[in-house]
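Got a structure for you, written out below as structure tokens; questions coming shortly.
Yeah, one chain of the complex is gone here, protein chain that is, but the others are all in their spots.
Now for chain A:
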Amino acid sequence: MGQVSTDDLLAWVRAFARLVAEHRDALTELDAAIGDADHGANMHRGTTAALAAVDGAVPASPGALAKKVGTTLVSTVGGASGPLYGTFFLRLGTALGDAATAAPADVAAALRAGVEGVVTRGRAEAGDKTMVDALAPAVAACEEALAAGRTWEEALAAAADAAAAGRDATTPLVARKGRASYLGERSAGHQDPGATSAALLLAAAAETLGGRGAGAPDSR
């Protein structure tokens, strides 16, 4: 089980930006149904800026890279996803510290810290129809897989699958946080855009941090 390097994290951010670009219109469509139709554009702007910020001058450590991504997202996304994804990467970076590489268990713990940051920032709980519904099961699946002695690659794949399942499970829920909550019951029947982009984040992680190879799971 190899170490995760700064380059791995850069590849993650690059893959995330690519997936967001590919799904930009789909994310916007989902958000149009229950929000303000800007999630695709906001995330595209933010991830493009974040990649640009770390691609030219690669920071010294995985932690520093994550922090740079976080601050860039905070300033460039615009919507609530800015502080939420920003918090995720900032907490992730803080947890990773200054080490030049990180062990899989440390990355899993850092992912947990990132998700906890998102929960604190948005005050959302599981079942509120938010990105937490994809992120929380993903982190849990990753930790469980590692605890069961499975490989880092398998743990990341489990995380990506759990995120996709969590994303799918948001469809019948009634939103209780964010702009969609203004719709009340009418938000039921629509997949949550935040959970959808969060599933892309985990798909990108499985593709790059664990060497799962190309291809993201179907985002529908």
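Here are a few things to note about the model shown:
Convention: a residue touches a chain if its C-beta (ideal position, glycine included) is under 8 Å from a C-beta of that chain, and two chains touch if they have at least 3 such contacts; residues count from 1.
The definition used in the following text is that contacts and distances are computed from a predicted model.
Going by its UniProt record, the hidden chain of the complex is named "Phosphocarrier protein HPr" among "Carbon-monoxide dehydrogenase small subunit", "Phosphocarrier protein HPr", "Peptide/nickel transport system permease protein" or "Fused response regulator/phosphatase". Of the candidate positions A:Val13, A:Leu51, A:Ala80 or A:Ala102, contact with the hidden chain is made by A:Ala80. For chain A, the residues in touch with the chain missing from this view are 38, 42, 45, 71, 74-84, 86-87, 121-122, 127, 172-174, 176, 178-179, 181-186, 188-189.
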